[in-house]
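There's a structure below that I have some questions on.
With one protein chain held back, the other chains of the complex are shown just where they sit.
Each chain carries a letter (A, B and C) given by its place in the written order, and its residues are counted from 1.
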Amino acid sequence: MTATRMQRSTDALLQRYTGVRADSQRLAAPLSDADATVQSMEDTSPAKWHLAHTSWFFETFVLSDAVADYTVFDPGFAYLFNSYYEAAGPRHRRGGRGMLSRPSLQRVLDYRAHVDEAMAAAMPIFGEKHRALVELGLHHEQQHQELLLTDILHLFSQNPIEPVYDRTISLPVAVSEQDAGTGWIAHDGGIVRIGHEEAAADAFAFDCEMPAHAVLLQPFALGARLITNAEWAAFIDDGGYRSPALWLSDGWAWVAREGIDAPLYWARADDGGWTQFTLRGRRRVAPDAPVTHISYFEADAFATWAGARLPREAEWEALCNHQLSQAFDTCWQWTQSAYAAYPGFRPAAGAVGEYNGKFMSGQYVLRGSSWATPQGHARATYRNFFYPHQRWQFTGLRLARDI
Amino acid sequence: MTATRMQRSTDALLQRYTGVRADSQRLAAPLSDADATVQSMEDTSPAKWHLAHTSWFFETFVLSDAVADYTVFDPGFAYLFNSYYEAAGPRHRRGGRGMLSRPSLQRVLDYRAHVDEAMAAAMPIFGEKHRALVELGLHHEQQHQELLLTDILHLFSQNPIEPVYDRTISLPVAVSEQDAGTGWIAHDGGIVRIGHEEAAADAFAFDCEMPAHAVLLQPFALGARLITNAEWAAFIDDGGYRSPALWLSDGWAWVAREGIDAPLYWARADDGGWTQFTLRGRRRVAPDAPVTHISYFEADAFATWAGARLPREAEWEALCNHQLSQAFDTCWQWTQSAYAAYPGFRPAAGAVGEYNGKFMSGQYVLRGSSWATPQGHARATYRNFFYPHQRWQFTGLRLARDI
Amino acid sequence: MTATRMQRSTDALLQRYTGVRADSQRLAAPLSDADATVQSMEDTSPAKWHLAHTSWFFETFVLSDAVADYTVFDPGFAYLFNSYYEAAGPRHRRGGRGMLSRPSLQRVLDYRAHVDEAMAAAMPIFGEKHRALVELGLHHEQQHQELLLTDILHLFSQNPIEPVYDRTISLPVAVSEQDAGTGWIAHDGGIVRIGHEEAAADAFAFDCEMPAHAVLLQPFALGARLITNAEWAAFIDDGGYRSPALWLSDGWAWVAREGIDAPLYWARADDGGWTQFTLRGRRRVAPDAPVTHISYFEADAFATWAGARLPREAEWEALCNHQLSQAFDTCWQWTQSAYAAYPGFRPAAGAVGEYNGKFMSGQYVLRGSSWATPQGHARATYRNFFYPHQRWQFTGLRLARDI
Partner (left out) sequence: MTATRMQRSTDALLQRYTGVRADSQRLAAPLSDADATVQSMEDTSPAKWHLAHTSWFFETFVLSDAVADYTVFDPGFAYLFNSYYEAAGPRHRRGGRGMLSRPSLQRVLDYRAHVDEAMAAAMPIFGEKHRALVELGLHHEQQHQELLLTDILHLFSQNPIEPVYDRTISLPVAVSEQDAGTGWIAHDGGIVRIGHEEAAADAFAFDCEMPAHAVLLQPFALGARLITNAEWAAFIDDGGYRSPALWLSDGWAWVAREGIDAPLYWARADDGGWTQFTLRGRRRVAPDAPVTHISYFEADAFATWAGARLPREAEWEALCNHQLSQAFDTCWQWTQSAYAAYPGFRPAAGAVGEYNGKFMSGQYVLRGSSWATPQGHARATYRNFFYPHQRWQFTGLRLARDI
């Protein structure tokens, strides 16, 4: 994290804390205890686990450190709800998170109340270090809010009865968009500065977004908008999933092994059109909406088919605040940049140093944010990252080319 | 099933139906919706699934066939709750039973009420065929009652907090037994008759218990009682799990691959003694209680270590009604008999013909019954069967030897 | 083994030894060093390994025990060529047998010559115990002779150029047979005696064939001849591989997982007929020849389709010396009998006690012998055994039914 000077007032911080924490519970409100318990694959976590883990984060890294007489809610929870912090002790194996029918959802909510009460009481005494950790914990929780939604979507997709999460939820990526512009936005290249400026007052960023630094770019252009479902359907119709020449070697092996022939959650309707399972249930694919739930391998194959390539993350960041449509709040956009340390990168101090750095192998950076990303969470320098075969997130693509 | 003449009166049958059905719900009473939803491994099923599948059995094989205007509770349930009946149509994959956070436990209970109401109303009109299917369905449900308990025990064992199913449940196999006698019960061999006599009035048996037939035995003796935990601990202390010469080849491969070194659910206490996870929580192993949760491979290795062998199923049946202690109601007893068709075996007619016959490869017969087997379910001719590596059932052993 | 009184003269024993040993090398003659080195799957072994392992058997269990000053050929060979004898020390993992490009085939032949020379020199001094072990070793080597052929066939089948082992080898099972008779051979049942009589002078049998004992049979009939390729093609044409109702549950899972739709080595010709890869290369399937290279699962499904069942091993043995055609020298015949200990079975003394007994789980007995079984190796009491999914042996079937 290494957020810079945290200057919020205690009141402002508490208000923000309260708001973010309430958001998580609002997202979990449509879920039963059972919905919140099941783990649908090793990549996902139960909603209950998200709710508890984010609380464990505050309890472990803030309350237990800052509040002398803080009593942990349940001594057994550290083992259950530590995700991957080696420094924070042993923990339950990731693939076994779905075995936890107990503690119940209600007990996890009690845990949250216990932590929230203690946090509210202690907020005035937190110094710079702990205020920074609170800020980190809130951004951490916002990440889990989006994961909670993508994980529930995946779970419900595994159920033949295809439950509906919320029949009224707004799904910008599942409805037709206004025409988002066409063509390419060009950039002359040269030295650009990317990453988070530590001097930025009152601004949060994760450690992996730092240090800000100069990068030399060649001239390039980015697509003005995201690729749509209609364009993806054309790729399918043109045999895109059956043409090895379009694919990375690892990607083609994945397609063959898994029998991939369309984005995740797509299915053929009886009339030959496409439907898509969403948090509102199964719906007709909207032709003008951006395609989502595609892997890096698929995004790369599509770009090759289109005679283009994927953007580098520095290219995306150089243009994102300019003419790009749908840079934020629509879907995450695969870049061709492997997730790696910026020059001069230093992990955050303490156990939270495990937050980002140790994942810097095998994953690709996604930029922007999705409709499901909490407001205020993302920014131009934000680096999301996933493995190239993963596609249960709200992932799409924007093309790039050399000019 | 092929049960013989069903002569119960309608009232008696309804009373029995009501009792068995209520027993299932009583067993599920300590479980939350989440407890009843999770599948802890491919071999087990969620409690909710057991409750629904047993109802689907009556709905599919009895009500839909016998009652002209019967309306199925939910047309989607046939896909969800068919276990393995190919003749009854396509079905959800076995390994995905734990994805069903919906329907909820409450909705499954509503399903049961719907089926029970229809069954009660239709009971007077059932003829011989459907009465026989009701009887089969009740024995089927009793099998699932025991599975519900063993599956919940397994699920809770996967949870680091080790939830207690019922702190007051009676666990004969987890407490010290009165001395059950010692020594051997001898049999002179010769021709004995085993299996279920079709002529037996008013008696139920599964198709695999028939036809009754003569078998020629050599002289043999069976242990008067089951092997105890103390005896098993001696086997461990003597290096039983580290001596390949004691094991079947497949068994030794299993021990090495899985790192087996004690019965399932056993753990070393700090003082070097043994504890065992049970439906009452983790408890001290009772030395004089019969050992349970052992695989066929372990039972066979123990017998070799003890200079004995496992019984053949015909030997067990020939002696069970005589001097054997703990033949029933304690734990299932591995035999060295592969589960196979009796001479003249014919699967039951119709879809329920898939009940037993198609499982006649790779499994071993267990005889007797366990403390968790519903009263009235087992009998001398009963043939339970599992794969030789499985041990989440209440499985133990009795020795045999040639004389 | 536990063979009874070995009364052969030294000369006769040496002559037999020399003949069997020469047979092995004759079988390996068409193979290059490379052919003799590769392991095509975990179930098979390289030809070089068969040649060395059978020599190790004599070196370890006979020469090293009986000859005071015997010098082992290479102290490293015990580790390489022990198959599974735990009592004979640690050994190379089974799946790694194909890594042994060294020692070369020539060096293995030198090893054989070294052992043969020592055996010839020592033969006069062997007493009863070692003569029995020689006999066991020769039967052991004959088993490996057949494995050598089936393993080479499998290896060559994995090579897209489909090498020919021997263009002139006689393949009774790959050419049309004279009509082998039809109909059923009936047996009235009753008490029959099966297994090897220990008193039989000068006769060898493996320990698992003993003790001879009485078995009570119900009336039954066996097919007068083996099932043919034409009959198997009819099973395929009738959808046999697509009808789950015909299959054991484990068998159907195997069919689905492995995509099985014909016997091993069968392929469709361009004209819709069938070809079969053999030791003489790919050939047209001969309609009247017995079907081979089928698993137990397939044999059982065929029998169900045909309204029959597979024989029990005692039934087969009771009739084999009477009217059955093709009982021997054609192909091994699956029985429905799980491979298990006969009443009173005792493993042979010493390390060779691991020969049979420890494989008594999960496998099925095959009776008879195949065209590739060395002359004089099989007999009416012989019990071959394989797992129900295995089919790279020369395996076929004969039907049975209750009467």
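Going forward, contacts are C-beta pairs under 8 Å (C-beta built on N, C-alpha and C of every residue); 3 or more make two chains touch, one makes a residue touch a chain.
Owing to the predicted nature of the structure, the values given are computational and were not obtained by experimental measurement.
Engineer: For the full complex, can you list every visible chain touched by the one that's not shown?
Structural biologist: Displayed chains contacted by the hidden chain, ordered by label: A, C.
Engineer: Which of C:Gln158, C:Asn321 or C:Gln375 sits in contact with the chain that's absent?
Structural biologist: Here the residue in touch with the unshown chain is C:Gln158.
Engineer: Can you say which of A:Ala29, A:Ala68 or A:Ile191 touches the chain missing from this structure?
Structural biologist: Only one listed residue reaches the unshown chain, and that is A:Ile191.
Engineer: Tell me, which residues in subunit A touch the chain that this view leaves out?
Structural biologist: Residues 84, 86-87, 191, 213-218, 220, 244-245, 247-252, 296-297, 300, 309, 312, 336-338, 340-341, 343-344, 354, 358-362, 388, 402 of subunit A touch the chain that is not shown.
Engineer: Of the residues in subunit C, which ones touch the absent chain?
Structural biologist: 32-38, 40, 76, 79-80, 92, 96, 98-105, 155, 158-161, 163
The rule we apply is simple: only the chains that are shown with their structure count from here on.
Engineer: Viewed as a graph of touching chains, is the assembly arranged as a line, ring, star, complete set, or other?
Structural biologist: line
Engineer: Same or different, please, for the subunit B to subunit C contact, judged on whether over half of the interface numbers appear on both copies.
Structural biologist: same
Engineer: Need the CA-centroid distance for the pair subunit A / subunit B, whole Å please.
Structural biologist: Here subunit A and subunit B have centroids separated by 46 Å.
Engineer: Using the average of all C-alpha atoms in each chain as its centre, how far is it in Å between subunit B and subunit C?
Structural biologist: Distance between chain centres, rounded to whole Å: 37 Å.
Engineer: Mind pulling the residue numbers of subunit C that touch at least two other chains?
Structural biologist: As it turns out, subunit C has no residue touching two or more other chains.
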